[in-house]
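A protein chain is absent from this complex, but the other protein chains hold their places.
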Amino acid sequence: MDYNKILEEIYKEILPFSEKGHQADYIPALAKVNPDQFGMCLKTVAGEEYSHLQADTRFSIQSITKVFALAMCLSLKGEELWKRVGKEPSGTAFNSLVQLEVEKGIPRNPFINAGAIVLSDILISSLEDPEGDFLRFIRELCDDESVDFNMEVAMSERECGYLNAAIANLLKYHGTIENDIERVLMFYFKMCSVEMSCRELARAFTAFTNCKPFDFAGFKLSQSRIKRMNAVMQTCGFYDEAGEFSYLVGLPGKSGVGGGIVAIYPMRYAVAVWSPRLNSKGNSVMGMKALELLTTATQESIF
Amino acid sequence: MDYNKILEEIYKEILPFSEKGHQADYIPALAKVNPDQFGMCLKTVAGEEYSHLQADTRFSIQSITKVFALAMCLSLKGEELWKRVGKEPSGTAFNSLVQLEVEKGIPRNPFINAGAIVLSDILISSLEDPEGDFLRFIRELCDDESVDFNMEVAMSERECGYLNAAIANLLKYHGTIENDIERVLMFYFKMCSVEMSCRELARAFTAFTNCKPFDFAGFKLSQSRIKRMNAVMQTCGFYDEAGEFSYLVGLPGKSGVGGGIVAIYPMRYAVAVWSPRLNSKGNSVMGMKALELLTTATQESIF
Amino acid sequence: MDYNKILEEIYKEILPFSEKGHQADYIPALAKVNPDQFGMCLKTVAGEEYSHLQADTRFSIQSITKVFALAMCLSLKGEELWKRVGKEPSGTAFNSLVQLEVEKGIPRNPFINAGAIVLSDILISSLEDPEGDFLRFIRELCDDESVDFNMEVAMSERECGYLNAAIANLLKYHGTIENDIERVLMFYFKMCSVEMSCRELARAFTAFTNCKPFDFAGFKLSQSRIKRMNAVMQTCGFYDEAGEFSYLVGLPGKSGVGGGIVAIYPMRYAVAVWSPRLNSKGNSVMGMKALELLTTATQESIF
Partner (left out) sequence: MDYNKILEEIYKEILPFSEKGHQADYIPALAKVNPDQFGMCLKTVAGEEYSHLQADTRFSIQSITKVFALAMCLSLKGEELWKRVGKEPSGTAFNSLVQLEVEKGIPRNPFINAGAIVLSDILISSLEDPEGDFLRFIRELCDDESVDFNMEVAMSERECGYLNAAIANLLKYHGTIENDIERVLMFYFKMCSVEMSCRELARAFTAFTNCKPFDFAGFKLSQSRIKRMNAVMQTCGFYDEAGEFSYLVGLPGKSGVGGGIVAIYPMRYAVAVWSPRLNSKGNSVMGMKALELLTTATQESIF
């Protein structure tokens, strides 16, 4: 498969969409990113890397970080984890409080904000140095020691993070989080503030392609568990657009409001794409389109 | 892969669950089925069939029929279909009216009752002989001319089908269905009343494994479209338990309240399992467990 | 109090609103009413009648009929009635199915459509000749033998009454109505189709001012019960605008989509007003304004 050529052709085809959508602007750090950027990197399980344009530019991974947090929690808690958070698609927008209220504080899945805030709480309760362990984990995953939190982004998100603060308070009210609300929120925002490039994300996510044992910085997952993580990504990774992504792309994946999307073709490759402009559901316009074209061109999808 | 042995071992392992759950009893025809039955049949794309116990006993396929209706509608309407029905998981129970109301009459996906009622309406509008065409289609799919509606079941469902009548009226109110409500409901209930065995279902669903062109009784689907149908099954096929099924089994599939479940391993096999006792979400207890064990034992899943 | 002069002045003040809003047009019979009409009639407990303009033109009373149905049911069932229907404000639009679903088929109050459909069911179960008894009751209330159903309106409402049919089916599903759905709906639509003038409504509603024993066509209510009926009108009589009406007018009342509104000043008077153009909540624009001005001018309200 000539992935280099495919990536090039994909880019040509999605160029007409390059001005569609709006980048996230709820915090200054995201608002000031040049929206006219696009990067893509595909890494196969054999170790080959194919990339295009700004594949080495770091951006705010935002919700993509939830996959890392889930991997750590599953490693620590195993199936017990699902007593604290569900694994059903939410059927409503990612930040909905309604569903949280209806279901007595148990978030529908780990990829809505409420779910990821519970993951933060679990990591804080389980680890002596949650921030340190988290960084060690993702640095080993992408094999780059310079990956780090962007504290300016994290502080800025906390400052205007009224909705997430509402969610955290509601979870606390229902007894679903154990630790101090501010501690939980700050750790959550720090994890979201991590900056990585498409290449680093592609490298990190090959660990979830399931072709060899998963053991990073002491966090281990069985092959069966990785399959299951991918299943959760497939059904819940794109908020209110999980069905659409599954339909058009046919791979498990996760998006972030920074414009990044990662997808996994089990046993074959991981692919990351980035472009800041988002559609109305909060997913990168060019990123969605690029991945749709990738699986169409390669005829490779899980279905 | 010695599927015969695997099916046997699965059965032994799920025996402890044989009295768990309750069969559907909202109509007499379903209530009088002997609940102590179990059948399973796996058919590979190479044409081999592996079966266990009551694999040739016919049962009411109920919601599994929605996959056939979707295939016909996609063949007739193509991507235009998605203007009439969504493809996002519902996030609530299969018979919820709430979400229908919120989204102005557009059902979330074709596998909730509201969605399938819209499919019925489309088939009635598009075909001169909807009942005849439907039967020709599924008979060719499973290669058995004796497959038929059970009119007693259909009439009985209509008689006590207050909730579906409520849904149909609500759809009509929103202008989402074109034809007479009674006509649409009767066709819907007839399609649900079809009786097939596990073997027949496994045969029919190998058509969706996507290893050769799909063309049955004049209804054609491209490979890309079949992939997409499977994606919808994956995210929406199990009502409020789609995430759980995806997590435990890792295959696209569809269940029915008659106790049947069909799953597809693209390019490999289709498998049908049947046992009447249902869990609280309306899915066969032994069926769910059997499929979980199948993909665990074979290590074969899409993830 | 010179009510004649007050009515005249009110009319002058509301003239600027005479083209605001839109008359109901979901059935031909309502759509063809000349919208440029206004009538008002106030009848005191002493028997004096004050009227203005088209006070003797009959119009479709629609939901105002629910008050008559409630009076009959309370007379027949007493406090037992509240096991079948609630008495809390609905907090959502009058035709919402959501709340019905959430509360397992018990409508929030007798003045939302679901509640009135339950009242219809109760009357059918309790009376040998529901239609006859209903007509006898309202004819005696307004002292006019010619008041009657408009069968053309009733049939027309049934024909396009998908939403009410959805509600009735949902109630039947929950076991909240006993009789055949069509029977219940037809009786409901007949009651809504009654035509009365402002004068006839004012006369009928003086019976609820509570200044003498209530006993009409064999239906009796104690003074305490009438007080309570008025309390329900106060909190639930205006769908999603009950608070607004209570705030601006300060009297218990009931509106109908035909443009009529009736209000009661206990121990003093009943007043009916009619003008077909409705605001976005389904209440007569000029009617609401006229009653607001009435209680402002007279300084008479229950608060």
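First chain written, first letter: the chains are A, B and C, and each begins at residue 1.
Simple rule for what comes next: contacts are C-beta pairs under 8 Å (C-beta built on N, C-alpha and C of every residue); 3 or more make two chains touch, one makes a residue touch a chain.
All values reported here derive from a predicted model rather than from experimental measurement.
The absent chain, not drawn in this view, touches the displayed chains A, C throughout the complex.
Touch with the chain that is not drawn comes from one residue among C:Ser60, C:Asn230 or C:Ser255, which is C:Asn230. By the touch definition given at the top, chain C reaches the unshown chain through residues 86-92, 99, 108-109, 210, 223-224, 226-228, 230-232, 234-236, 240-244, 246-248, 250, 252, 266, 296, 299, 301-303.
With the whole complex as reference, residues 96-98, 101-102, 162-163, 165-167, 169-170, 172-173, 181 of chain A touch the missing chain.
As a working rule, only the chains that are shown with their structure count from here on.
Each step here moves to a touching chain, and the least such steps from chain A to chain C number 2. A centroid comparison over C-alpha atoms places C as the chain most distant from chain B.
When C-beta pairs in contact are tallied for every pair of chains, the largest tally goes to A-B.
Note: centroid distance chain A to chain B, computed from Cα atoms, is 32 Å. For chain B, residues touching at least two other chains: there are none.
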